[in-house]
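My questions will all concern the structure given below.
A single protein chain has been omitted from the complex, and every remaining protein chain is retained in its original position.
By written order: A and B. Residues from 1 in each chain.
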Amino acid sequence: MQSKTTCKNNTNITPDLFTFIEPGTMDADLLTRPSLSYWKDAMRRYRKNKVAMAATLILAIIVLLAIFAPILSPFTFDENNWSISNQGPTREHPFGTDNLGRDLWVRCWEGARVSLSIGVLVALVNATLGILYGGISGFVGGRTDLIMMRICEVIGAVPQMLWVTLLVIVLKPGFLPIILALSATGWIGMARLFRGQVFSIKESEFVMASRCLGTGKLWIIFKHLVPNAISPILTSMAFAIPGAIFAEAFLSYIGLGLPLPLASWGNLSSNGANVFLTYPYQLIFPSILICITMLCFTLIGDALRDALDPRMRK
Amino acid sequence: MLKYTIKRFLSMILTLFMIATLTFFLMNAVPGDPFSLDRDTPKVIRDALNQKYGLDRPVFERYLTYMGQLLKGDFGMSMRLKGQSVVGRVTKTMPVSAVVGLGGVLVGVVIGVLFGIIAALKNGKTFDYFVIIAAILGVSIPNFVFATLFQRLFAVDLRWLPVAGYKGFTYLILPIMAAAMQNIAFYARMLRSSMLDVLHQDYILTAKSKGLSRKSIILKHVLRNSLLPLVTSFGPMLAGVLTGNFVIEKIYNIPGIGQAMIMAIQGSDYMMIMGLTIMFSFITVFMYFVVDILYGIVDPRIRIR
Partner (left out) sequence: MSTESILRIENLRFSFMTYAGEIQAVRGISLEVKAGEVLGLVGESGCGKSVACKSILRLNPEDNGVYLPGSRILFEGKDVLTMSERELLRLRANDIRMVFQDPMTSLNPTMKVGKQIAEGILNAFPKMKRREAKELAIETLRDTGIPNAEKRYEQYPHQFSGGMRQRAMIALALAVKPKLLICDEPTTALDVTLQAQILDMLRSLQAKYQTAIIFITHDLGVVANIADHIAVMYAGKIMEYGNGQDIFYDPKHPYTWGVLQSVPPIDADTSVPLVPISGSPPDLFKPPIGCPFTARCPHAMEVCRQHYPSPQQASERHIVTCWLYHAYAPHVINPITNEEAVL
């Protein structure tokens, strides 16, 4: 063995540096980054997404206008005035008037109320039904699960709009029937999604482990289910709202929309389409509103998915 | 593979049966009989009509008769259009709808896939952002907006193409374009993300470590794998071919199956609605079946099971 060598190139190395450090004075854990909680992290990512924040802001403006514009306007959505029928946009009627001289500004915002309510309600009902159905199917499992999923498959095999059309014919067009018809078929996606979540958690190793320790199985599943399932649920709800708004418009176009004089974005634009070649503004305004709203929800849905997906965490 | 096909076929038959049953009872739940709408029709005639269509008999008996008819391929007669059977109406209107629908799908898939691929390859560059923005816009704008917009721009203002109706190929260009827009957006988005996903797979690194050029990696390894999810989407998409274009057919006044359905709805032609719905569903379910089998052929991992 050779003797110890000296480092001559390093002049600032002095003997007093060669004292042992007391164990524990250098905490290795101090060097690691502080960990953010899941929700804080998700919120941070969402806020950082400028496009999503802009979409949220625009949507907020649309909601505010839907609430206040009909209240603040001197006109009402079902007030006919034959003397000013089919008038283009003026200062008094910013969006013009329709064939019965109804103010389209008020009707558009009244329509926003109806369309947005349909969207939100349908998304909520779908989520609730889907979670209940998927939850039962997933928790019970076995033969029940098989039958319940079989039912889902049959309903899901038919194009959704066909079921909706059929149901609206049976229930007669109206606000509630449309919501019912859209909810009656929309929950399937959510049910499948939630059942998948229940299953993946049921079969995960930590549930096995806690069952071995004697903890209640249901409670454990539930405890882990909520944080795991909430992000796909939120994301799919964000996409369900514009889907329902579009479906309502579809129904209006095939003659099953809300009966007049009620206003929705769907029946406004389908009525506008009928006179589009002569009075284009009657279609343009509601269409633009639909497009902006759909766009906002798509962007928000995308951003939610990116923000909530833990796999994106780097 | 044969076993899988048979299993899938039997499950399809079961699904068809359940759909027919569900539709029948749903239509029978509609309050009032279809002829009560015309108030001026004398009761004697209404009764006669009800008898003619068998509406005076108990529901279950009618159900059995109807199912028996379905088995023979008879979907019933229209209650409004004299002497027109549902099947006859479908065979007459279906080809027109199929041209518009499939045209829209074809144009949409081809352009969308191309856009998606280029965007993924130019990830982070200008074209990528253009595709992302265009795709989000395309998905968010309803097809009736595109339809009316195109009608105004290309037919009314520019006078390049006919406004509406169906008297030849030129009449179909605008409807196909309108039908294609959402498909373009959808497929551009899908291909872009599936391609980016594949590009980050380990086996691409293996291919790279073999010294393959970027071009041959993309042609031989990336494309096939990123096109796989496309096949699964064909089922729902082909299903949407028919229902998705109701509105477009209406706007362009095209005598397709969508128009037939709208007419039936507006005329309360229940037999026609029921027949068309079941017919639609059958076609859809059958398409899913075909796509499933197709997928098994394309993806060796499924073929084995």
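Operating definition for what follows: a residue touches a chain if its C-beta (ideal position, glycine included) is under 8 Å from a C-beta of that chain, and two chains touch if they have at least 3 such contacts.
Please read these numbers as outputs of a predicted model, since none were measured by experiment.
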item	value
Chains in view that touch the one left out, judged over the entire complex	A, B
Residue of B:L16, B:V113, B:A207 or B:V291 touching the missing chain in the full complex	B:A207
Touching residues on chain A - with respect to the absent chain	1-7, 9-10, 12-21, 23, 26-29, 31-33, 314
For chain B, residues in touch with the removed chain	124, 201-203, 205-213, 216, 220-221, 224-225, 228, 299-301, 304
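Quick note on the criterion: only the chains that are shown with their structure count from here on.
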item	value
Whole-Å gap separating chain A and chain B, where each centre is the average of the chain's CA atoms	25
Interfacial residue positions of chain A with respect to chain B in the complex	153-154, 157-159, 161-162, 165-167, 169-170, 172, 242, 246, 249-250, 253-256, 269-270, 273, 276-277, 280, 283, 287, 290-291, 294-295, 297-299, 302
Complex contacts: residues of chain B adjacent to chain A	15, 18-19, 22-23, 26-27, 29-31, 136-137, 139-142, 144-145, 148, 151-152, 156, 163, 239-240, 242-244, 246-247, 250-251, 258, 261-262, 265-266, 273, 277, 280-281, 284-285, 288
